[in-house]
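Notes for the one structure printed next.
Note that one protein chain of the assembly has been removed; the remaining protein chains are unaltered in position.
Moving on to chain A:
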Amino acid sequence: MSIFQTLTEKPWLEGKNEIQQKSPDRVKKSAVKVLLSVISVLFFLFFVAFLMRSQYQDWRPLAEEPGQPLFYKGQLWLNTLYLILSSLCFHWASRAVNHNNAKSVQVGILIGGLFAAAFIGGQLVFWQQLQAQGFFVNHSPALSFFYLFTGLHIAHLLGGMIAWAMALFSLKKAGNGSLVGLCATYWHYLLVLWALLFALLVSKPETYDAIAAFCGLGQ
């Protein structure tokens, strides 16, 4: 029922009594949707802060010239590949749940989790590489955002790893695969989020200047 239909009901008149209790799966799905909305708002606000801050004089882009911190992005592309593979494994596992293929489910989420761990490790390696070159968190505002975004993204992935461990546990113990689909949704979301963050951080100043101007944030 659409929201408008709901809001125009007349509850003081006799109405239908039948709304059914929802299944536990739907409850969890609904909670994941709410959670993803909250995370989206959080990162949306970070995006806006990034765009606003980028309009000040001292802003230096990250990936324009060889001397800049993100000019060599090989490690980041490799990490991105890990996350894509991780997401694909979860997708495969969640399809296997629908086909009652227990073996594939287990293999899928196990390998998916390992790729996610590889992504986190890869991001930390990249941090180390940056710091070895003297690019610390207070080097420039854009690089501060880089550390902040990647750190928060890792934190969200670590939260996902808890759900991953729970999914693995309930699969082993009770053969219950209901969490696998939700993990897959969350992983796809984090992949898309990472792609957006990566694109924003390495994009040309003209690009985010244009977005900032479009949003009325230009100087």
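The rule is simple: a contact is a pair of C-beta atoms (placed from the backbone, for glycine too) under 8 Å apart; a residue touches a chain by one contact, two chains touch by 3 or more; residues count from 1.
By our rule, contacts and distances are computed from a predicted model.
Undergrad: Name the omitted chain as UniProt records it, choosing among "Cytochrome c oxidase subunit 1", "Cation acetate symporter", "Xylose ABC transporter ATP-binding protein" or "Histidine transport system permease protein HisM".
TA: For the chain missing from the view, the UniProt record says "Cytochrome c oxidase subunit 1".
Undergrad: Looking at the full complex, which residue from A:T80, A:Q129 or A:S144 touches the chain that isn't shown here?
TA: A:S144
Undergrad: For chain A, which residues touch the unseen chain?
TA: 6-12, 14-22, 26-27, 30-31, 34-35, 37-38, 41-42, 45-46, 49, 52-53, 56-59, 137-138, 141, 144, 148, 152
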